[in-house]
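With one protein chain withheld, the remaining protein chains of the complex are depicted in position.
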Amino acid sequence: MSGNIKVTIWNEYRHEKQHDEVASVYPEGIHKAIGAGLGTDRFDVSYAVLDDPEHGLTEEVLNRTDVLVWWGHMAHGEVQDEIVERVHNRVLRGMGLIVLHSGHFSKIFKKLMGTSCDLKWREANEKERIWVVKPGHPIVDGIGEYIELPAEEMYGEHFDIPEPDELVMVSWFEGGEVFRSGCCYSRGMGKIFYFRPGHETFPTYYNPQIRKVISNAIEWAAPVKRDYPRYGHAVPSIEPIKGKS
Amino acid sequence: MSGNIKVTIWNEYRHEKQHDEVASVYPEGIHKAIGAGLGTDRFDVSYAVLDDPEHGLTEEVLNRTDVLVWWGHMAHGEVQDEIVERVHNRVLRGMGLIVLHSGHFSKIFKKLMGTSCDLKWREANEKERIWVVKPGHPIVDGIGEYIELPAEEMYGEHFDIPEPDELVMVSWFEGGEVFRSGCCYSRGMGKIFYFRPGHETFPTYYNPQIRKVISNAIEWAAPVKRDYPRYGHAVPSIEPIKGKS
Amino acid sequence: MSGNIKVTIWNEYRHEKQHDEVASVYPEGIHKAIGAGLGTDRFDVSYAVLDDPEHGLTEEVLNRTDVLVWWGHMAHGEVQDEIVERVHNRVLRGMGLIVLHSGHFSKIFKKLMGTSCDLKWREANEKERIWVVKPGHPIVDGIGEYIELPAEEMYGEHFDIPEPDELVMVSWFEGGEVFRSGCCYSRGMGKIFYFRPGHETFPTYYNPQIRKVISNAIEWAAPVKRDYPRYGHAVPSIEPIKGKS
Partner (left out) sequence: MSGNIKVTIWNEYRHEKQHDEVASVYPEGIHKAIGAGLGTDRFDVSYAVLDDPEHGLTEEVLNRTDVLVWWGHMAHGEVQDEIVERVHNRVLRGMGLIVLHSGHFSKIFKKLMGTSCDLKWREANEKERIWVVKPGHPIVDGIGEYIELPAEEMYGEHFDIPEPDELVMVSWFEGGEVFRSGCCYSRGMGKIFYFRPGHETFPTYYNPQIRKVISNAIEWAAPVKRDYPRYGHAVPSIEPIKGKS
């Protein structure tokens, strides 16, 4: 048994099968491109897609997953609520979650954030610069001052998320917008990272700097080894309570 | 038309009708005791309870409410999901929300937090000291170093909430626990304050310092005057995008 | 005696006297332009400048100041350390502080932040868009989705500040940079707001939206009414400590 982090990469996997433009960029699916970027030295990578039974996210799969990566877009509504509950439950118990790009509108991200997760968008092949604003954070280990993508979909503020626990990156777009692109949260024992780039028509997930951010984020989000907190009725722990009989 | 803040105090209002012990403390209901503590100088106060039609939270009521105060405990499950959606929608559009004590387990608080909101608890008539840890915050204007309650229900960590945007108060309990008792959040345009004390068998909501915190929190949570952000497709705002034809 | 907020606007007031270009924009000094934008309804405004005795910041002036506004640039080093200590002391005791533009490099801001407060800059008459990222915050009451300034000095990330307690605004610059432009902090009982725009050669402080942000910030930063915390040796407050003789 390796000490590697067990990663499950979940992809909706519809654009690639329905749109030639996307298939030409990601012939094996976005999930496989992301997985190829992680390497096998520190990660044991598995895949799951929407059309698998239970979306590939059985109890057994989730229980052995340290960090789940999520890409979805056109079929958020097809993800069953029961599976969303299951993933949510696992995040609270420590499983890390990396939400990519259009996953901002996934059921699981909205449930964890408590907000609409809405934003502005525009498809105009704009230049994006993702600036690092927290230079000592482990998620930007090995990353330069900014990552430049020559063409991406624009996402603009206001992005309706809770203020991040840690804001690591902010994007600049050619057309005049900014966006909080790298956002850290904790929910229960789980750590969550939202990372903006990755529209399906661009080769973003082949970019070495983008791949480095995703692998850093997975390491950051890996669970700690602790028991789940005990909740509910607590017997008095310091007895007797002073002054009470 | 006054410039006062429009406050709606929502109470489950069941304990008071079912348990003599509670009725003896709050004969007109917890909501009326909270409302009496606010005064009429700066607040226009209305009331709504679970057994009102639509739980008293019609679109019309919510649209004219600046800040909603919420107390519930034994009947969280009877609050209709449709009303929870309605309140959630109003919070994102700017309505303030003050969640009291056992309201930590209300549907609306859990939906806004994205976590289980679980905690430890014990009913042992323990002394509670609520220490101020953010001394310049407007919610503790006029409050001493701590508020001491001679007997309260204990709530203990871990409290399964997102890390507060601002942590204003922390409770000490005689039996050995601590608790993050005054927690500020923003969600969309809405501000949310969770305030721990207020078990139904104790006269907590008659305490002048507790009343001061609640009225401060309502003022803090009052909405700003701004349009709701525009989301969705954005036309290019700086034209033409440089280098694109 | 009015219930107005007592504001002292401090300006280095050197550029205006030495550079015709600046004098033509701010003939009475940047401080007077800022003060004119506040109005007299809610604020009692005083002024202090570097070349006043004690820089105009005597104990008496500071003790009656609720919120201090700070603009400085070319003469940060001439501000005496003793006065910096005095201002610092007052901030910890509750005085609000609004630091504008090049004030990022003032001694008082660096002392309160604990970092270098360094940044990137460029004078190229660039368009700036200051986007609101926290839409329910009182500092952006009455402000649109963004404030557009047709020409400003660029400030770019990385801005070496502690991660803000609340990040309210983020700037976009034509040349490719972003900047955290509206940043809230608390230190002791004092509230601090850093606001980026305001290079001395541009008429930024006549812009009604910029003026609205500054007046909102002053209201947000006004002190609460509480005693300063007691520090040092604490007598046992719950006696006797259980199990000790």
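Residue numbering begins at 1 within each chain, and the chains themselves are lettered A, B and C in the order written.
By our rule, a contact is a pair of C-beta atoms (placed from the backbone, for glycine too) under 8 Å apart; a residue touches a chain by one contact, two chains touch by 3 or more.
Every value quoted in this text rests on a predicted model; they were computed, and no experiment measured them.
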Option touching the unshown chain, where C:6, C:42, C:187 or C:212 are the choices: C:187
Contacting the left-out chain in the complete assembly, out of B:70, B:159 or B:202: B:159
Of B:23, B:36, B:133 or B:151, the residue in touch with the unshown chain: B:133
Missing-partner contacts on chain B, residue numbers: 129, 131-135, 145, 156-159, 163, 166-167, 170-173, 176-178, 180, 238, 242
Hidden partner chain, residues of chain A it touches: 94, 127, 134-138, 140-145, 165-166, 186, 188-191, 223-230, 238
Chain C, residues in touch with the chain not shown (by the definition above): 92, 111-116, 118-122, 124-127, 154, 156, 158, 160, 162-163, 165, 174-177, 185-188, 229-239, 241-244
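In the analysis below, only the chains that are shown with their structure count from here on.
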Chains touching both chain B and chain C, listed by label: A
Same or different contact residues where chain C meets its copy chain A, judged by the half mark: same
Centroid spacing, where centroids are CA-atom means, of chain A and chain B in whole angstrom: 30
Centre-to-centre distance between chain C and chain A (centres being mean Cα positions), rounded to whole Å: 36
Residues of chain C touching at least two other chains: 134-135, 145, 166, 238
